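Note that one protein chain of the assembly has been removed; the remaining protein chains are unaltered in position.
Chain nomenclature is as follows: A, B and C, assigned in order of appearance, with residue numbering initiated at 1 for each chain independently.
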Amino acid sequence: MSYAKQMLKTYPRDFNVDAGVLAAAIEALSDCAQACTGCADDCLSEQNVAELTRCIRLNLDCADICTATLRVASRQTEYDANVTRSLLQACVAACRSCGDECGRYEEMYEHCRVCAAACRRCEQACNELLAAIG
Amino acid sequence: MSYAKQMLKTYPRDFNVDAGVLAAAIEALSDCAQACTGCADDCLSEQNVAELTRCIRLNLDCADICTATLRVASRQTEYDANVTRSLLQACVAACRSCGDECGRYEEMYEHCRVCAAACRRCEQACNELLAAIG
Amino acid sequence: MSYAKQMLKTYPRDFNVDAGVLAAAIEALSDCAQACTGCADDCLSEQNVAELTRCIRLNLDCADICTATLRVASRQTEYDANVTRSLLQACVAACRSCGDECGRYEEMYEHCRVCAAACRRCEQACNELLAAIG
Partner (left out) sequence: MSYAKQMLKTYPRDFNVDAGVLAAAIEALSDCAQACTGCADDCLSEQNVAELTRCIRLNLDCADICTATLRVASRQTEYDANVTRSLLQACVAACRSCGDECGRYEEMYEHCRVCAAACRRCEQACNELLAAIG
């Protein structure tokens, strides 16, 4: 069982969002932050780094936004739906832009293929959490 | 001159957003992240911390979101308006919730008064940057 | 296979550290950041939050330090051993302090038990990575 699930199980009060949907989003956010940090670094080591600057920039943005969203989504105490919802929407936008850009290189670079998949899965998990929040 | 302004001045390409509006937003985001981190810690040291859990939670969220927004707004290379815009909107929501909550305690706790002011200024600076981005 | 392992596999150049030790550290750092963020929030929701302020404070520190260490350790390009080594040492100190504090409550609070275990595993994984770096 992941730490995301374990920590949700130990929360001392009730929470309204479906725990399975929340845990899936937390895991996808953590994976996507990790993939984007790695992909930015891999791009920096490619010979044609000059062609990958848009990919690197969006990787850095997406890693920062996923990390913040991961933290906010992990907090249950005195939950504020407006803050969580608008941040999840920003995360969807970041994952879409970064996933699209990495997707352009996925036949050329394995790290872009892996990162594009992580972005798409995270975008979907955030949308599912948005639907569950209502 | 602040580092935000100095770094914007040294950017090697053109950028479309008004540099003064952008620098003001970056400084307000940095101040707000700092104020929220401090206010969460100050609340933890208050005797009636149990009444301040909503304030602490929103302080932590607002600090995380301002820090991510600060980083994204500071990047000019291959700027993606959708990502920046949706993140600024999330930051406005966080600053409003946190500023309102801190505002409830501003006559009781000086740190909440200072933090509420930082949140309101940041909310306004983000809205001004959103207007400039269009 | 975790994203940490997948991203390490796709790195376009050679790297000197054992990939298995590095991937284990990255996963332990990610788990520990997640556990500490969750434990701080769980503590905030406990009735006797006033007794848990040291636990919350160390959870926040440990989450921030693990997140930074996770990012630095994930980067292979132009690796600087001095920076990575000193940050891993700081992370070991944070995991030890936080694990000890959570450990004091592990019979009372399940979230502290889970978090203490995550801190201890992360401390060990950082020490193993330090030994591999040399």
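Here are some notes:
The criterion applied here is as follows: a contact is a pair of C-beta atoms (placed from the backbone, for glycine too) under 8 Å apart; a residue touches a chain by one contact, two chains touch by 3 or more.
What you see is a predicted model; the values in this text were computed from it and never measured.
Interface residues of chain C with the unshown chain, by the touch rule above, are 53-54, 57-58, 60-61, 64-65, 67-68, 71-72, 75, 77-80, 82-83, 85-87, 89-90, 92-94, 97. Within the complete assembly, residues 40-41, 44-45, 47, 49-50, 53, 56-57, 60 of chain A touch the chain that is not shown.
In the full complex, chain B touches the omitted chain through residues 2-4, 6-13, 26, 30-31, 34-35, 37-39, 41-42, 44-46, 63, 67, 70-71, 74-78, 109-111, 114-115, 118.
Going forward, only the chains that are shown with their structure count from here on.
The rotation relating chain A to chain B, fitted on Cα atoms, amounts to 180°, rounded to the nearest 5. Averaged Cα coordinates give chain B a centre that lies 27 Å from the centre of chain C.
Once the centre of each chain is set as its mean CA position, chain A and chain C turn out to be 19 Å apart. Shared contact sites, meaning residues of chain B that touch two or more other chains, fall at 53, 57, 60.
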